[in-house]
Every structure is written in structure tokens, then in C-alpha cells.
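A single protein chain has been removed from this complex, and every other one stays in its place.
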Amino acid sequence: MVKKILAKTYVYFILFLMYLPIFLLIVFSFTDSDSVGVWNGFTFKLYGDLFKNKELMTAVGNTILIAFVSAIVSTIIGTLGAIGSYYSKKRTRKVIEGITQLPVVNAEIVMALSLAVLFVALGFSFSFFTLVIGHVVLTVAFVFLSVKPKLQQMDPNIYEAALDLGATPRVALYKVMLPEILPGIVSGFMLSLTLSLDDFVITQYLKNPSFETISTYIQKILAKHPVPPEVRALTTFIFLIAVIIVIINNVSAYRHSKKINSMKEGK
Amino acid sequence: MKSLLILTLSIIAMNGFSSFTFNGDYQVHEKTNTVLKANNDNVITIYNSSDYIDEGLITAFEEEYNCTVNYYTFDTNETMYNQFTLQPEGTYDLLCPSEYMIQKLVSEDLIVPLDRSKLTTYNEYAAQNIKNKLDEMLTTAQKEDGSYYTLGDYAAGYMWGTMGIVYDPEYVHEEDIKTWDIFWNEKYHKMASVKNSMRDTYVVGILHAYQDELNVYRQKYENGEISALEYNAKIQEVFDRHSQEDINKVREELISMKNNIYGFEVDSGKNDIITGKIKMNLAWSGDAVYSIDTASEEADKYLEYSVPEEGSNIWYDGWVMPKGANEELAYAFINFLSDPTNAAINMNYIGYTSFVASEEVFDQVVNWYGAHEYYEGTPYSAELEDVVHYGDKFYLCIQDAQGILPTNEEYFEELPEEDWPLTTPVDLSYYFASNLPEGKAALCYPYEDSANQLEAQYPTVEIINRCAFMNDFGEDNANVVIMWSQVKAATNMVPYYVIIILAIALVPCYFLIKFIKEKREQKYLSDFN
Partner (left out) sequence: MSFRFQRKYLSIPYIVFFLLFIIVPIFLIIYYAFTDKATGNFSFINLVHFFSDMTNINVLIISLVFALATTVICLIIGYPIAYILANKKFNKNKVIVMLFVMPMWINFIIRTGATRDLLTWIGLGGGTHPTFATLVGLVYNYLPFTVLPLYSTMLKMDRSLIEASADLGANPVQTFIKVVIPMTMPGIVSACTMVFMPTISSYVISDLLSEYNIVLFGSYIDLYFNQANWNFGAFMALIMLILVGISVVVTRKFSKEENARTSLW
């Protein structure tokens, strides 16, 4: 019993520490002081300021834009890559799987630097395009890795069956294989999105100077100032979104397990 | 944060993640044209230091000229250089680097000389003596007649200032702050912070390294043996030393300084000195003005700014035009900023000292520091005092025919002594005289507590005499970078060596233990059999 209480206390204490900085930002988003630690009375002013801060809002928009564009691109390339490699000869597959590990283990700053060097050598100027490539480099391997296990779980005969039943390869791919591996594609897409939303290093090295994402915009300010007041309000929103995601996720997981249980009982 | 993926991956796998969508709850002002502009006639792209303009002026400019301004900012000259050189020609129309970076840009043939005849407003209102300073600084570009272009040919000055130390007189003794020694002074251990900037710390290092030499010259100057010009040339010569030997000297100086100071800061120093985290801060004059002002208004704290007597750095930021710029709007923008009223507005916002020395700017300075406009031939009178009134003290007084400054006793005898302005007026005529209307003298009698701030904003001629600018390091820049990284990384390595050696020693230990264990297991197995 004592042991259990101790264990609980420990876990909650660490959790408390982990949430402390974030909660401080959220708490102090309801006052309009310049930095955390000074309470100037309760107000929603920062929430108004947040939407009035054009630069920050642009940065939020850019962050979402780049995340979706690069996630879509890497989902397409990564999924096709996984399917293609699954049906390649064993040696080709091993090579593809081997190089897939590269961006996974590589240090982000090395990737960023090497891409910057490449673009300069090619005479490209940094633009939205180079940034998308950078983010795709960062994320595409993870799409590959989340689609691959779904391919392995898939019954290899159903594609052949579809062909036998007269489907063209393209139809067979769309109508038969795609639904089978869809969960892997979705989680690959979500991963790309998450990674891209959070990225700083690659963005910093490959972006056009006029283009700011949340990370680069705030980092530029942090070099000189505390976390800007409006960002405290922004944190509240991000946190709420994260909470909602967790709730949805848990509810769906709960439903899923309930479904499985009822299916089992039905048997 | 690649590992985050793996993490999320496992979480998603764990919970049988279905799909969700991000709810765009808040409205996003999305700029669709993320690619910089094509060379349109009514678009101008400006690349400036961050927090270095009142952005209201940009909107005003856009309205006045019916154009679009793409306004981007950088944090250091080096970032600017990196980004600027990576973009195709014609991306930017105006840049605002510091003097040494302008030299570098000229030497790499990246910017074009300005047509001075088009800088009409700038020519009219910018202070002549500071413009002259720009014209004394040479670049590496040669004119047709073999002479060299000056910085003034390439740049229209924007802001300028000195480098010095902001300090809290409660903790720091006035005598100690007169020399750069203070950063090495153990009395002030962990009390000072210094800019995390290669060039600014280099100034401190080189001045400290050749302190004795400089002191000799100062003595000579004070004794009247050499002129101000010769004295300044000497300081300039010391500034321009960057041979490997000098760099090594500076490194030693800076490493020993690093052990005595609180730390390097990017821009937090100007606030840290207000909160009392540090007692001294190496600061540019504009930041010093900010610190002194904010400290007195918000923290009820009195700070001082001092430019050490060995000499210091004077710097200039100016507008330059890259090749392929939209010239028409670029000249218009420079002139727009040089407009007397706009310059005053801008200066009020950013706190640095503008190149513009118009009457409007002077009046604003008067307003800030509680000083006095000063008209010749207007005798002091109590009635006038009521008519023009700034703050709680404002007087009009006269200058006599010989131009000798009046003393308090002479001109304020009607008033109680506590209402007298400071006994030493600050004479800003070296800066403003040429742009003030006839009969108006650039004299300031600052409020008791604002003389320090005024001096930070408009250094006296005496201070300017002992300040030199810093040329681009040229070829030696790479060596200075190495020196700087060595200073940055210098720390007490002993604990690190101990830990790393212990960690490395663990590896053979691991294999030894494994070996013994295996032997034992084998023995056990064979015994068992």
C-alpha cells in the first residue's frame, strides 16, 4: 500500500514538473504582464492581441500550410515507396530499407546543413519549395516505416484475386490494396504533420528569410526577450487542441476495444 | 525532433489511432505569396535589423507612395549577409547593415553607390559632422580617378552611437568604470554581462590589451602634446590591429574576462540591468538609453552610462542599395525616413540616435530631457516661463552677444535655487546648430536625473574624439571567428575530462566483467555436465 502511494506520488510529481512551464504560460496568459511571474490583474487582453498580431498569425498560418503540404507530399512518396519496395526483389528491398534508416538516425542539423549546401550548389534560392523538400526529407521515412508493417500484415492473395477477377492493376491498387493499408497511411500522415509542425532546425536553414513559422518566429524573439505575451495565449490554444486530440484518441480507442469485446461476446 | 515521430508512432500504434482533423478555430491571415516579389515598380523590399523602426512609418510610406513594402528583419549583420547572399539579385531593394558590413558588401561588389543628388531630404537634414565621418571611412572600391569610394558614397546614414557600459552607481564605483579594467576587476566578480557578439567583444579585448599604450597617448593629448585628430588616429590604429599575434592577445584577454563576468548576452542585458540581475552591461548607446529610461520610470532606479577613457567604438548603420534594386522607391524611402518629423517619430520609438538633426528632433530631445530652447535676445521672464512649459521645469533664457553661455546665477536669479537648471548646460550645437533656425541655440539644461541619458544619446565631442570605428577584418575575419569560438567554448575542462575518462574506462570494465561471467558460466556448465 505504502509502495503504491509512493509510486503514485512519484509519477504525479514528475508529471507536475513536466506541465509546470506550460501551465505557467497558460496561467499568465490571463494577465497582460510582459513576462511570466508578474501578475497585472485578470484580463483576456492577450487573446485579443494574439489575433491582432499579424506576424504571429502569419507564422501560425505558414506552419500549418507547410505541415500539410509536406505531409501530403511525403505521404504520397512514402506510401508508393513502401508498396514498391514490398514488391521488389529482396536485394532492392534491403537497399531501400537501409537508406530509409538514414534520415531516421541522422542528426537534424546535418540534414539541414547538407540540404542547404545542395541548394546553394544547385543555385536554388531558399523558398517555399526548398522548405517543402526539407520537411519531406524529415518525414518521408516515417511514412514508409508506418506503411510497411501494414503491407506485411496484408493478405498477399487479395491483390492477385482482384486481378484474377478482372481488375486492372490500378483499380486493384486503389480498391483493394489501399483500404488495407489505409491505417498505416493515416498514421504516417499524422506523424509527418506532427514532426513538421514542431520542426525548427530544418526550417531555420532552408526557409526564405521572409517566411516565418511558429518555431522560427518565436526563436527569433526568444534570443532577446522572454516568451512574448501573445504566445502565452497561443499556448493555451495549442494545449486545448492537444487535449482534444488525446480525448478523441482515447474515446476512439475505447470504442474500438468495446467493439472487439462485443464481437468476441457475439461469438 | 525526429525521435518524436517514433514516439508518436508507438503511441498511435498503442491506441489504435483513427483519424482526426485539426480544427482551424482561429482565423489565419495567410500570406499566399511566400516567394519574394518579382521586380514590380510599386513594391519595395526592405531588410532591416529587428526592432529598428517604428512600423507605423512603413504603413505611412505605403499610403503616401501607394506602394507595397515587404519588410523583413534580421538579428545580426552576419545573418543578414548569409540570407542576402543566398537570394538572387534584385530580391532586396534596401538593406541596413553596420559600417563594417557595408565595407564587406562593397568589397564583394554586392551593392551600388548611391546617387547623392537623389537623397534630397537626407542631404538637408542629416547632421553634417556625422555625414563627414562616413566620408572619412574608405571602402575597397576604386573610383575612375584612382581614389577610393567612401562609405558615404554607398550608404545613407540611419542611426549611430557609441559603445559603453551601463552601470548601477549604487554598486559600481565611478572611478572604476572609467576604464575597461572593470570587466577584469575582481571586485565586480560576476556582476557584468557582455554582448554575445564577436566584434563588440573584440573591441573590449583589443582596447584592454593595448591599454598602456593608449593611456600614454591620452596623457599626451591631455597635456596638449598631440591634437584631438592625432589622438583619434592613434585609437583608430589600435582598433585596426588584427594580426594573428593581436588576435592571440585578445583571446587571452577575453578568456580571462569571461571568468570574471556574469556571462554573454544577446539582448537580455538591457533588461537584466534594470531587474538588478547584473550591475554592469556592455551596451550600445541606444540600448543604454532604453535601460536608463526604463529603469528610472519603472523600477525607480538610477543608472549611468560611461564610455571608458581608453576609448571605445563608434558605430554607424546605414541604408545601402543592392544591385538591381527598385531605385526610385529606395531613394524615396531613405528621404521619407530623413523627413524631420518622421525621424523624430522614429527616434522616439526606437531610442537610438538618428542621423537626422532637424529642429523637430531637437525639440523632441528638449521635450525628453526637460532642457531648454534657447533664443538669443530673449531675456528670461517669469511670464514666458508660464507660456512655454515642458514637464515641471522649463525656462527661456538668453545668450549674450559674445555667445558665452549664461550661468544660473546670472539668468535665474529671480528663481529659488532649487529650480535652477543644472549648472552645466550640454551644448549640442556640434550636432544641431546647422539645422536650427537662426538665433536658436542647441543648448540643453537637462533635468537633474536625465543628464546621463542625454549623454548616452548625444555623446559629447570629447567622447566622440576618443571613439574609433571598426573596419571590416577582411582576410583576418576567419581567424577572428576561430578566436571567438575558442573564447566561447573556453571553460574549466577538468570535470569534463574526468567524466569522459571515467566513461571510457567503463567500456573495458564492461567487457572484463562479461568475460569473467562467461568463464564462470562455462565452468558451471561443465561442472554440471
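Each chain carries a letter (A and B) given by its place in the written order, and its residues are counted from 1.
The rule is simple: a contact is a pair of C-beta atoms (placed from the backbone, for glycine too) under 8 Å apart; a residue touches a chain by one contact, two chains touch by 3 or more.
Keep in mind the model is a prediction, meaning the values are calculated, not measured.
So one chain is hidden, and I want to know which residue out of B:148, B:497 or B:515 touches that hidden chain in the complete assembly.
Reading the full complex, the residue touching the unseen chain is B:497.
Going by the contact rule already stated, which one of B:216, B:233, B:299 or B:482 would touch the omitted chain in the full complex?
Looking across B:216, B:233, B:299 or B:482, the contact with the absent chain belongs to B:482.
Please identify which residue in A:40, A:114, A:152 or A:261 touches the non-displayed chain.
A:114
Against the chain that's been left off, what residues of chain B make contact? List them.
Chain B touches the missing chain through residues 1-4, 6-8, 10-11, 14-15, 76, 78-79, 81-82, 85, 190, 193, 196, 262-266, 268, 272, 277-278, 477-478, 481-482, 485-486, 488-491, 493, 495-497, 499-500, 503.
Need a quick check: the contact residues on chain A for the chain that isn't drawn.
Interface residues of chain A facing the absent chain: 4, 7-8, 10-11, 14-15, 17-22, 24-25, 35-37, 77-78, 80-89, 92, 96, 99-103, 105-111, 113-118, 121, 133, 136-137, 140, 144, 169-170, 173, 194, 197-198, 200-201, 205, 214-215, 218-219, 222-223, 226-227, 231, 234-235, 238-239, 241-243, 245-246, 249-250, 253-254.
Convention: only the chains that are shown with their structure count from here on.
Where the CA atoms of chain A average out and where those of chain B average out, how many Å apart are those spots?
About 39 Å, centre to centre.
Of all residues in chain A, which touch chain B in the complex?
It is residues 50-51, 54, 57-58, 60-62, 64-65, 103-104, 106, 108, 120, 125-128, 138-139, 142, 145-146, 183, 186-187, 190-191, 193-195, 198-200, 208-211, 220, 223-225, 237, 241, 244-245, 248-250, 252-253, 256-257 of chain A that touch chain B.
For chain B, which residues count as touching chain A in their complex?
Touch list, chain B to chain A: 1-2, 4-6, 8-9, 12-13, 15-20, 22-31, 34-36, 47, 50-51, 70, 72, 74-75, 83, 86-88, 91, 266-268, 271.
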